[in-house]
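Here the complex is missing one protein chain, while the rest keep their positions.
The first chain written gets the first letter, and so on, giving A and B; residue counts start at 1 in each chain.
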Amino acid sequence: MSEPRIVKFEVFRYSPEGAETGEGKWQTYEVPCPDDYVVLDALNHIKDYIDPTLSHRWSCRMGVCGSCGMMVNGTPNLTCKSFVRDLEHPIRVGPLANFPVVRDLVVELESFMDKLKSVKPWIIRKVEKDVKYGEYLQTPDELDSYRQFSMCINCCLCYAACPVMINEPDFIGPAAIALGFRYNQDSRDEGEAERYAVLAGEHGVWNCSYANECSEVCPKHVDPAAAVNREKLVSALQWLHILPKKGA
Amino acid sequence: MKRLEPLWWLLFGAGGFVGAVLLPALYFMVAVGFPLGWFGDPVETFLRMRTLFANPVGQLVLVVGIALPFWHSAHHLRHFVIELGFPHSDRLVGSLLYALAGVGTLVTVGVVGAL
Partner (left out) sequence: MGSASSTPTLASRVPDGWWMSHKRYRYYMLFAMASGILSLGSLVLLVAVSALSKGSQAWAGFLAMLGSPAGLLLSVVVLVPTCFFAVRWLRVGVKIPQVKLGPMPAPGAGMLYVAHFGLLIGVSLLVILLLSGVVA
């Protein structure tokens, strides 16, 4: 194996003076990076050997848990999937845009959790059928109609990329809408009428201007923009009373 | 205005479609091809245009083709203004733009009706 290369990183650091503006300091680190290093490896190296005061989140290191999302050279990305060798140097690592910053690279996700809950992302039945009558059956076609939207890992890259979030922070946003849409599309679900007020409400789909950025950055190829805009079409037709709402 | 969001979006979509499918060719013929005399002299094109459009079907095509893009632009510009950093003036800007589109539609109906 070749010698590790020394790579310059500029990492965002918390500074209490930035409470209003979100400004902090950019601190430079020089990290010896083997060829197979991802940005997360470099951050862990900094934390372990250079500066233990750096704060960042991660867990699975394999693009599954969704906790290592950060701005890498200005674009939201999973740091465990961003290879150092593919990036322009110096590499600038910041906290996800459009979220309040708790410290350094760690963002506050409380509002996102509230948004997720607001779309009721679970199967709603008018009357729950007793287990003794067996499971709810579904054809492969019915599964396909929502399957991709269930692949979301809640990494929030889409919120950091969405230009609507900049100006309308209460927008319930790509991931939450895609999840609501996923349950609306599920043949076993009867909760469409209950979700309508949120999905098509003041902070719902109508805020979206279809920049498609959410789908561009999604590491799981969920295509939230498709979900949001299909939900627009469906709820517009429901608003015109051309289509019924499931479970109404 | 907020309660009518689905309506604005449907008009936006319809106008976008008309603008994408009909406008390029129509605009090219009327505003480039005819003035440069590629398709006959002014008298010929005048008579041809009258036969094509001075009837109910032709008038309907013109009203749809001209007025719907107004609604499209109004809605997209409204979002554009929000994106430039003015979410708080949305009510004012949006009402103004939709009002303009409404006036444009009325004028279009009037002008096309006089054909």
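By our rule, a residue touches a chain if its C-beta (ideal position, glycine included) is under 8 Å from a C-beta of that chain, and two chains touch if they have at least 3 such contacts.
Since this is a predicted model, take the numbers as computed values, not measurements.
**Q** Identify the residue among A:V38, A:L54, A:C68 or A:V101 that touches the chain left out of the display.
**A** Touches the omitted chain: A:V101.
**Q** For chain A, which residues touch the unseen chain?
**A** Residues of chain A in contact with the hidden chain: 14-15, 18-24, 71, 74-75, 92, 94-95, 97-102, 107-108, 110-111, 113-115, 118, 145, 160-161, 163, 166, 169-170, 172, 185, 203, 209-213, 216, 223, 225-226, 229-230, 232-234, 237, 243-244.
**Q** Counting contacts across the full complex, list the positions on chain B that touch the omitted chain.
**A** So the residues of chain B touching the unseen chain are 15-17, 19-40, 42-50, 52-53, 62, 65-67, 69-70, 72-74, 76-77, 79-80, 83, 104, 107-108, 111-112, 114-115.
The rule is short, and it goes like this: only the chains that are shown with their structure count from here on.
**Q** Between chain A and chain B, what is the gap in Å from one C-alpha centre to the other?
**A** Spacing between the chain centres: roughly 38 Å.
**Q** Which bits of chain B are touching chain A when the two form their complex?
**A** My answer: residues 2, 5-7, 9-10, 76, 79-80, 82-83, 85-87.
**Q** Which residues, counting only chain A, touch chain B once they are in their complex?
**A** Spelled out, the residues of chain A in touch with chain B are 163-164, 166-168, 200, 202, 206, 209, 232, 235-236, 239-240.
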